[in-house]
Structure formats: C-alpha cells, structure tokens
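What follows is a single structure, written as structure tokens, with notes after it.
Yeah, one chain of the complex is gone here, protein chain that is, but the others are all in their spots.
Letters are used for the chains, namely A and B, taken in the order the chains are written, and counting of residues starts over at 1 for each.
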Amino acid sequence: MSIFRHISTKPWLLDERPANVIHPGLASRTSTTKSGLRLFLGVITALFALLSVAYIENTTLAYWTPLLEPQLLWLNTAVLVLSSLTIQRARNLAAKDLPVQARRLLITSAVLAVAFLFGQMFAWLELLQLGYFASVNASYAFYYLMTALHGLHIFGGITVLVFALDRAYREDNVDTIKRTVQLCATYWHYLLLIWVVLFAMMLMDNGSILDKI
Amino acid sequence: MIIIVIIVLLVIFSVVFSFVSPWTYVPIAADWSEIDLLLTATLWITGAVFVAVSLFMAYALYKYRQSAGNRADFEPENKRLELILAVATSVGVIAMLAPGLVVWNKYITVPDDAKIVEAVGQQWSWAFRLPGEDGEFGLVSTHDIYETPFGVSASDPAGSDDIIIDDNELHLLLGQPVKMVLRSIDVLHNFYVPQFRAKMDLVPGIVTYFWITPTRTGTFEIICAELCGVGHSQMRGYVVVDEKKEYNEWLAEQETYAKLVANERNDNVEYAQNSE
Partner (left out) sequence: MVSTNIEDSELDSHGPQTFLTKYVWSQDHKVIAIQYMGTATAIGLVALVLSWFMRLQIGFPDTFDFIDSESYYQYVTMHGMIMVIYLLTAFFLGGFGNYLIPLMVGARDMVFPYLNMLSYWFYLLSVIILASSFFVPGGATGAGWTLYPPQSILEGTPGSDWGIILMLVSLIVFIIAFTMGGLNYVITVLQARTEGMTMMRLPLTIWGIFVATIMGLLAFPALFVGGVMMMFDKVLGTSFFIPAIVSMGESLEYGGGSPLLFQHLFWFFGHPEVYIVALPGFGIVSDLISVHARKNIFGYRQMVWAIVIIGALSFIVWAHHMYVSGMDPAFGFFFAITTLIIALPTAIKVYNWVLTLWRGNIHFTLPMLFAIAFVFTFVVGGLTGLFLGNVVVDVPLSDTYFVVAHFHMVMGVAPVLVVFGAIYHWYPKATGRMMNQTMGHIHFWVTFIGTYLIFFPMHFLGFVGIPRRYFTFDGLDFIPESALTLNAAISIAAFVVGAAQMVFLFNLFWSIRNGKKADGNPWRATSMEWQTPQTPPVHGNWGASLPVVHRWAYDYSLPGVEEDFVPQTIPVAEGEMDER
C-alpha cells in the first residue's frame, strides 16, 4: 500500500524526503530495460487478452464450428518449450560468468524458435491444402489471426536476440551479456506462456469454453 | 483585462441565444415528453453551473489581476471546501441521472399492448412489414431477399399473411403503442424520426427495437442517423400518423406476402406466354 501512502503525502511540506535515494540520475534500483520490458509485456498482455475475449465470445455463437487442429501444433509446442528451456539454461550459465557456453545455447534457442515459426507455417499449409481458409469459419479466422500475431512477436524476439547479443558479445562485457540474456529469457518464457494459453483455448473450442472452466 | 469583458459578453451571448434561438426541439409527436422534460431540466441545471463558474472566474480575474501591491496567497489546499464542492456536484449529478435511469427503463420496456412493425433498412432506402392478422412475423433470411419478397421464408406459415410495404412510407395508428422492430440487410443504419425523439441503430445480423406511442397526426420524415455510405444523407422515408379511419383505408390497400407471391407467379406465367 505504499503507493497510496505515497500519493497522499503533502508535497508542500518540506520534510518529505524520498525514501530510496540511488542517485545520480536513477530513482530506482531496477534496471530501466527490465522495467521497459515488463511494461511492454503488459501491453502485449492487453493485446492478447482483448483477442481472447473476442475469441471466447465467438465460441458461444451458433455458427461456430470447432477448429480441426493440425497435430503438428503439438510438436511445435514442444519445440517452443525446448527453446525456452535452452534459453533458461543459457541464462543460468551467463549468471555463472560462462558467456561462451551460454552463447552456444542461445544459438540453439534461436534456431529452435525459428523452427517453431516454420512449424507454424507448415501447420498453416496443411490446413490451407485441406481447404480450410480463414474465411471458412470464425474458428479458422481466429486460428490464423492468433498464430500470426504470436508468430510476429516471436519473430521480433529472435531479431532482437540476434542483434543485441551480437553487440553484447562484441563489446565482450560479461555484465551486458548477462543482462541481455536475462531479458531475452523473460520475453521467451512469456511468449511461451501466451502460446500455451492460446493453444489451450483452441483445443477447448468445441462449445463454450466458459462451461468448461 | 479585455478577457474579463469578453467572458462576460460570451456568457450573456450564450444565455440570450438560448432564449431567443428559433432552433429548438421540433414539436413532439410521440409519448416521450419525459425525454424533453429531462433535456430541458438538464439544460437549466448545466446552464446555471456554466453561468456561475464562468462569472465567478471572471470575477476572480478582475479582483486578483496583477497590480503593484498585489501578492498571491499561499494556499495548498482546503479540504473542507473541496468536500463541499464534491458533495454539491454529486447531488446535482444524481439529480439528473436518477430520473434519467427511470425513463431509460421505460424506454427499453415495451408495453404488452404494443403492436409490432418491422422496418428494414438497406443502402439507401426503407421498407416495412406488418405481421398481419396472426400478429407474428414469418421467418426471414437475408440471402433470400432477391428470391422472395422481403426474404420471407416460403415455408413458414406465419409469413403468408405478413403485410409487405415495399415503399418508403409507413402509416401508424394514432395512440396505438408500436414496437418498431429493426433489421438491416447490409450495413448499419439508424431509424430516427425527430418528432418521435426515439431512435435506434439497425444492425445487420441482429434485430433491434424501440417503442413509441404516436400522439399527433401528421407526416414525419424518417432520417438515417448512422453513417451508411455515400447515400447516407439521402436515405429518407416517411411516417404518417393517422386516425383510425384513414389508417384502415391505407391498410386495406397493402398486399400480403401470399398475394405478392401469387402476383409474381402470374407475372411470370404471363411473361412466359408472351415470349412464346
């Protein structure tokens, strides 16, 4: 409740000293990039939450027909989990000041993420070949929409990972590497979480999800 | 300093304008005088607040304008004053909102004796349907609109006595509550008769409604109040409120769905014979 206490202080009374002074220039101990990432994850959450609300609302409607999930999605999920695991391992290694070992795992993780994207595309192709276009039913429309938006976020993550790590390793500063790996790992896990939720929603789409919960 | 004069002048202008303005509600023709009443009451209350706040500000500007010996007070806050103002504002707001919600409840609760009338909008015209003797509409399907009149399903017996008015003029009976049932076959529209005060969107895919009781005879314009494409401002129709006698005369002239289908079949037969 410190927020409430804080915003009820009387600022014109001069003895109100800031609680945590970590200056110069920084009002908080948390790294700014870390807070930035957290805030960004908040924005993503808003985005996927709104999408999910629209999705759940649609599953209750009469014309809804359940999605025929490509079995490949299970494999893709496994790949994404693996990618998260490797990046977590990389993070642990980096934390133990082993940047070189971490690097190998990071590359593995990035490759796995790329594999996930390809897997998702193959899943699309599979459905498209069977004639299940986005226009067939809202369940397919949502499937393409959600996988596309999630995939774009993964893609963005990979791009940042490659560039940021490249720079960090060229600078050869262990702290920078540590921090970058940490941020990437957080992002990775979060996107995995989002994927799991989306996938679960797609699996539970025959009838109202609300009934099942 | 001029600003003080201008503010006072603008307040005077606004008040005078409100009283002498020839632009005001068109004479009401439906049983929604409560809405007019609320509107007028809100206008008085907000008008009074506007005058009070603006003139107080003008007075403050005058009294505390920059001058040689003047020095501002140091006054961080005054909890009691804020509390009084907050309470007074809340009272005012509740006074406007509470009756509003009561009337809204009436607006969305259709009385049992209301007759149903359907209005269908499309780019950019109106058409209407009455349920006929059975008091029930036949099923419709938007996609059939070019197959059968109005898209009424041929297989639903309730539809055969539906009265189809494929014309932009609708007649209503004076004093008879009607529930206007609204459908659109393409985009959003809005059924609005300024004299009735009421309005509601027509939304493709769902059926919406509002209800009124006409209180005055006459011919009133139906306008579309939801942007619906280039023809939006040309999407006009008419409601004619009739006494019983005229209404029945008009009703007798309208054709039922069954009749229309029969006519069409005859036309087709004739056409086929002629072209042989």
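FYI, contacts are C-beta pairs under 8 Å (C-beta built on N, C-alpha and C of every residue); 3 or more make two chains touch, one makes a residue touch a chain.
A quick note: this is a predicted structure, and the numbers were derived from the prediction, not measured.
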In the whole complex, of B:234, B:248 or B:263, the residue touching the missing chain would be B:234
Sole contact to the chain not displayed, among B:134, B:221 or B:243 | B:221
Contact residue for the chain not shown (choose from B:152, B:200 or B:260) | B:200
Tell me, which residues in subunit B touch the chain that this view leaves out?
-> 1, 3, 6-7, 10, 13-14, 17-18, 21-26, 34-35, 38-39, 42-43, 46, 49-50, 53-54, 56-57, 60-61, 64-67, 70-78, 81-82, 85-86, 89-90, 93, 96-97, 100-101, 103-105, 107-108, 122-123, 141-143, 145-146, 182, 185-188, 190, 192, 194-195, 197-206, 208, 220-221, 223-234, 236
In the whole complex, what residues of subunit A lie against the chain that is missing from view?
-> 6-16, 18, 21, 23-28, 30-33, 35-37, 39-40, 42-43, 46-47, 50-51, 54, 57, 61, 63-64, 133-135, 137-138, 140-141, 144-145, 149, 160, 163-164, 167, 183
